[in-house]
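Read the structure below first, then the notes.
Only one protein chain is missing from this complex, and each of the others stays in its spot.
After this line comes chain A, so read on.
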Amino acid sequence: MDKQGNTYTFLYASIMVIGVAAILAFISVSLKPIQSKNVAVAKKIDILKSVGIASDASTAEKLYEEHIGSNTKVLNIEGNEVDGNAFDIDLSKEVRKDLKERSYPLYICKLDNGEEKLIIPLRGAGLWGPIWGYISLNADRNTVYGATFDHKGETPGLGAEISKDFFQTPFKGKTIYNEAGDFTSIDVVKGGGTENNPHAVDAISGGTITSKGVSAMLQDCLSGYEKYLKN
């Protein structure tokens, strides 16, 4: 057959594409279980980090069982418990729904000193892709005990800094309700780090859109827990 002819070219391209697709599909399917397990472990590491428990891939499972285990809840907007497994809820799908229709997962973590912390998962949008995180509240259901954020593809050195400690530590001790009991969330703004503002932290210079994304994510995800937290 003429190797430069149209028929040959089309045939060649078709066979190659089908062959490559089959190989990739096979690899993707056969590696899926291991990958899902990695994702679950990474999620546990993140959850534990929000209450200041450091873990790695080898210890996360055990520490998670020890401190949280099945002590989780799924809430609706009214603050009532509904059926479901908090860990399996895909937050990326929930945040697309209307506030009233979402399921709100909640993790209750028992620390070594006996204190209980509420861990609320967060998910929102940064500049280039999704950002997510976990924020833990003290037993007063108002003061932040710790927070952790991560991202899929924010700019390194700018927006990606939300996953660094210097950004996350200032969240500690901030409150999400003002003295009148109204929901204020925590703003991520320029100059927010001053001590007399309990509802704001400093934004990242050069990472304005990601900072705003964190702000919006906190507002959006925390507001749904209001009824539960006030009970």
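The rule we apply is simple: a contact is a pair of C-beta atoms (placed from the backbone, for glycine too) under 8 Å apart; a residue touches a chain by one contact, two chains touch by 3 or more; residues count from 1.
Convention: contacts and distances are computed from a predicted model.
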**OP:** Select, from "Putative outer membrane starch-binding protein", "Carbon monoxide dehydrogenase", "Na(+)-translocating NADH-quinone reductase subunit D" or "ABC transporter permease", the UniProt-recorded name of the complex's unshown chain.
**Re:** "Na(+)-translocating NADH-quinone reductase subunit D"
Subject >> Touch with the omitted chain, as defined above, among A:Thr9, A:Asn71 or A:Asn85 >> reply: A:Thr9
Original post:
So which bits of chain A touch the chain we can't see?
Top reply: 3-4, 8-9, 12-13, 16-17, 20, 23-24, 27-28, 31, 34-35, 38-39, 41-42, 57, 152-153, 156-157
